[in-house]
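One protein chain omitted, others in place.
Each chain carries a letter (A, B and C) given by its place in the written order, and its residues are counted from 1.
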Amino acid sequence: MATKTEAGIPKPVLLDLHRRMVRIRHLEENLGRIASEGRVPGFLHLYVGEEAVAAGGCAALRDEDQITSTHRGHGHLVAKGGDFERMMAEFMGKATGYCKGKGGSMHVSDLDLGMLGANGIVGAGVPIAVGAAFANKYRGTDLVTMAFFGDGSTNIGAFHEAANMACALGLPLVFMCENNEYAEYTARERVMAITDVADRAVAYGMPGVVVDGMDVVAVYEAAVEAVERARRGEGPSMIEAKTYRFYDHAGVQGLGRTYRSDDEVERWRARDPIELFEAQLSKARVLSKAAAKKVHDEVAAEVLEAIEFAEQSPLPDPATDLLTDVYTETGR
Amino acid sequence: MATKTEAGIPKPVLLDLHRRMVRIRHLEENLGRIASEGRVPGFLHLYVGEEAVAAGGCAALRDEDQITSTHRGHGHLVAKGGDFERMMAEFMGKATGYCKGKGGSMHVSDLDLGMLGANGIVGAGVPIAVGAAFANKYRGTDLVTMAFFGDGSTNIGAFHEAANMACALGLPLVFMCENNEYAEYTARERVMAITDVADRAVAYGMPGVVVDGMDVVAVYEAAVEAVERARRGEGPSMIEAKTYRFYDHAGVQGLGRTYRSDDEVERWRARDPIELFEAQLSKARVLSKAAAKKVHDEVAAEVLEAIEFAEQSPLPDPATDLLTDVYTETGR
Amino acid sequence: MSDANGDSRRIITYNQAFNEALHGLLAEDPDIFVAGEDVGRYGGVFQSFAGLNKAFGDERVVDTPIAEQAIVGLGIGAAAMGLRPIVDLMFMDFVMVAMDQIANQAAKMKYMFGGKATLPLTITTTGGAGLGAAAQHSASLEAWLIHVPGLKVVFPSNPYDLKGLLVSCVRDDNPTIVTLHKAMLGSKGEVPEGLYEVPLGEAEVVREGSDATVVAIGRMVGFAEEAAETLAGEGIEIEIVDPRSLLPFDTATVVASAKKTNRIVVVHEAVRSGGIGAEIAARIQEEAFDYLDAPIGRVAAPFSPVPFSPALEREYLPDAADIADAVRATLDR
Partner (left out) sequence: MSDANGDSRRIITYNQAFNEALHGLLAEDPDIFVAGEDVGRYGGVFQSFAGLNKAFGDERVVDTPIAEQAIVGLGIGAAAMGLRPIVDLMFMDFVMVAMDQIANQAAKMKYMFGGKATLPLTITTTGGAGLGAAAQHSASLEAWLIHVPGLKVVFPSNPYDLKGLLVSCVRDDNPTIVTLHKAMLGSKGEVPEGLYEVPLGEAEVVREGSDATVVAIGRMVGFAEEAAETLAGEGIEIEIVDPRSLLPFDTATVVASAKKTNRIVVVHEAVRSGGIGAEIAARIQEEAFDYLDAPIGRVAAPFSPVPFSPALEREYLPDAADIADAVRATLDR
């Protein structure tokens, strides 16, 4: 699991990887902030710390490719090109949100971007990814679907059925596991007798690799290989990115929790994927500290505008919105 | 997958293995016969050809150990000590059957023998085996549970969840896979991108071995090793027995089917587990052809008596039996 | 076949009606495909899918692993991408294995996404008892399904409706579930050759009558017709309403009949407690309260799993005699 260097990757790609991570980070940090001020209803599962996985994975995809997501889906949508305003509006339950306020954090989605939805049911997004990949193959396109899922979700049946079916049907699907070592408040080793989720790939007959999930280049290069393999019609593969969530399972508490030690959190925070990458980039003279700060400032401003937009946006109107969108009215 | 010799196994065990297989064979052949005469209602999934798996597996267990089964469960119950009369009566829907005629072939069971039931839902027996194994460990006993399941069932979620949970909790559970190369009318290679189901063991962190499922000694020795491991508290293991069903998925048609060639069937029938074993036993002077025939004759007679018993047995009476056994009336 | 007058009527089985609807639909629209266990090369365990794989190939008539969650998920994802999947769950009992994908995912996706998703997904399955298939292969779960906003649910009682409802479901842009009753697969009826639609949400008055209304679904419609003959011999004329589609449900037609006959019996095969008969009865008394001369009767299975032994199963299942008794009871009040 050696740390990859950026060598050989075109500069625009490196800058793109950086920007995607920064966009996720600022959206999530600000979302956490306003949530702790009580301005965001419902449950909130922040992606902070895992940015390299969504960024590295989605950077290897085309706009027309699809992804499926989880309950921790904000980062995936941002990495796939999600619009801050419509996201913030959705998280606040506003009519201008991606889902008109009907979905919220756990169901935010943008089918136009090929983001087939965050999902409230652990593992349930993976069978849906199988269907999207099936459609790509059925239509004879070379489009690829990437399913994001957590370590804990690989213990549930839906994941298993989907992985086996994708391999049996030889579908263009990439299984991207975010192994952050915990399922909610329970450590991986207490609910799984294996260390590497990637070991599960052989059970289905697909290649499985482990990468440093705090190293965006490592994730990106593994993703490119898996995506190209899928495009060539050679079937699914699995990538396990070892990563960590800096905040709690839900909400914004990071430290002082009983189920994991502050030491552990600090050790992982010391390998912040954005800081690591910025150090690499400045050392390689690809992006100076100053230039990096400029990216952060731009993105931070964009997030604040998005929050403002969301705050100003109207709530959905029960009289007109509550019972619409249950069925599609058009027949064929 | 070298064929094991009987060397080193005490004669009584060898004779026991032989008798268990013969008992299954005669029960099933006769059941198939009377079924094709229209004397048995409902669906019937015969075990003929796979006798070595149930016999070898159950011979490695104690009477107090438990097994879970599948829709193809007759062989498992016989191997665990099932009574012919109560089985035949159950298959015919009679009040004297194991389940008072309420369960039939797909739900035949005898909790007193530790046979936790045939099961109509593919894969659903395996989580129940996890519960039985948990109880054995919880009570501090050294009892073991063996879950029988087919190759096709390893593609469904329930199997996966159970396998992972058993390994995570370190339960005394043996996973015994009957790989007969088909799930109903669909060949294994069309729905699974791997050849050996045993390759799935590594996904859970348990040992997995492949044995010749037509060689009862091979199955028995692998089962003994796995069972002893479980008794020692060292957790689950998986055994994949390569076997074949001589008859159709359901019913008694063997040849002339579209989904598999008669050649294939004949090749496998040439490795009839009972004939193979009897050849070994007579060569080793453990059981002469004559003595073997005697076993067959005894068992055949017992089966005919059981059919007679079942025929003579009363049907359940709707007035008194239909709505009983839905709930347990005793509280605590 | 031709009758004496030489005008030819096309009589085929319920199972054939299903099969020819699929042939027609796959020929009509390249976006339609079929996936499920043994539905491909083998043609399905009941041969309901016979010939499709040969005619349309492995790509469009797909054999899947035993994985009901992934089978429905396959349909959801493909439908979200604009295809029109038909996925099969061999027995309705297996709906339970895939319940999350059906009720939490397929049914809710459009709403959760603020209307953006369109899921032209059809799920086919076989329900009902009567074959000695015991407690895990005899399910009648329509009551669960009508409790799920986002789904459309049909339960055809004859070959004509089966073909027309299946066509409507596959052409509909929402997740639909078509249940065949496995004890009716060989039952015959007149069916036109080409594709046609039986509209979703339209009940049919199968028989006109003035003394009482029997609302029956699926296989129970045939039993109601038997009961009607018996009762006619006693001078009792019942009206029979077959809702055909359970969600959306044609309350208006049922209520109109209730207002006409003033006495109602609702019939289904599932157990009474929590059955669809409760919902139908609740709606009738809500909308026709002042017209009712007697309590709305329910004929349904008693409260137990489906027994294996035919001796018990026969008694367990509602039949024509039970329906006739219930009608007499409501008239005796």
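The definition used in the following text is that contacts are C-beta pairs under 8 Å (C-beta built on N, C-alpha and C of every residue); 3 or more make two chains touch, one makes a residue touch a chain.
Here the structure is a predicted model, which means the values were calculated and not measured.
Q: For the full complex, which residue in B:51, B:85 or B:161 touches the chain that was left out?
A: If we include the chain that is not displayed, B:161 is the one touching it.
Q: Which candidate, A:36, A:186 or A:288, sits in contact with the chain we can't see?
A: A:186
Q: Out of B:128, B:146, B:250 or B:287, which touches the unshown chain?
A: Reading the full complex, the residue touching the unseen chain is B:128.
Q: Looking at the whole complex, which of B:270, B:284, B:301 or B:326 touches the chain that is not displayed?
A: Missing-chain contact among the listed residues: B:326.
Q: Using the definition of touch stated at the top, determine which of C:14, C:42 or C:111 touches the missing chain.
A: Only one of C:14, C:42 or C:111 touches the chain omitted from view, namely C:111.
Q: Footprint of the hidden chain on subunit A, which residues?
A: Within subunit A, the residues that touch the unshown chain are 41-43, 93-94, 99, 101-104, 106-107, 119-123, 152-153, 155-158, 183-186, 190-192, 258-259, 315-318, 321-323, 326.
Q: Which subunit B residues touch the hidden chain?
A: 66, 68, 97-103, 107, 109-112, 116-117, 119-121, 124, 126-136, 138, 145, 157-158, 161-162, 164-165, 168-169, 324-328, 330-332
Q: Name every residue on subunit C in touch with the hidden partner chain.
A: 93-94, 96-97, 99-100, 103-104, 107-108, 111-112, 134-136, 143-144, 146-150, 247, 249, 270-271, 273-279, 281-282, 285-287, 289, 292, 294-298, 303-305, 307-308
We adopt the following convention: only the chains that are shown with their structure count from here on.
Q: Using CA atom averages as chain centres, what separation in Å is found between subunit B and subunit C?
A: 36
Q: Just curious, how far off is subunit C from subunit A if you go by their C-alpha centres, in Å?
A: Centre separation, subunit A to subunit C: 41 Å.
Q: From the mean C-alpha coordinate of subunit A to that of subunit B, what's the distance rounded to whole Å?
A: Spacing between the chain centres: roughly 45 Å.
Q: Which residues of subunit B are in contact with two or more other chains?
A: Expected reply: 155-158, 190-192.
Q: If a residue has to touch 2 or more other chains to count, which residues of subunit C qualify?
A: If we look for residues of subunit C contacting two or more partner chains, we find 64-65, 67-69.
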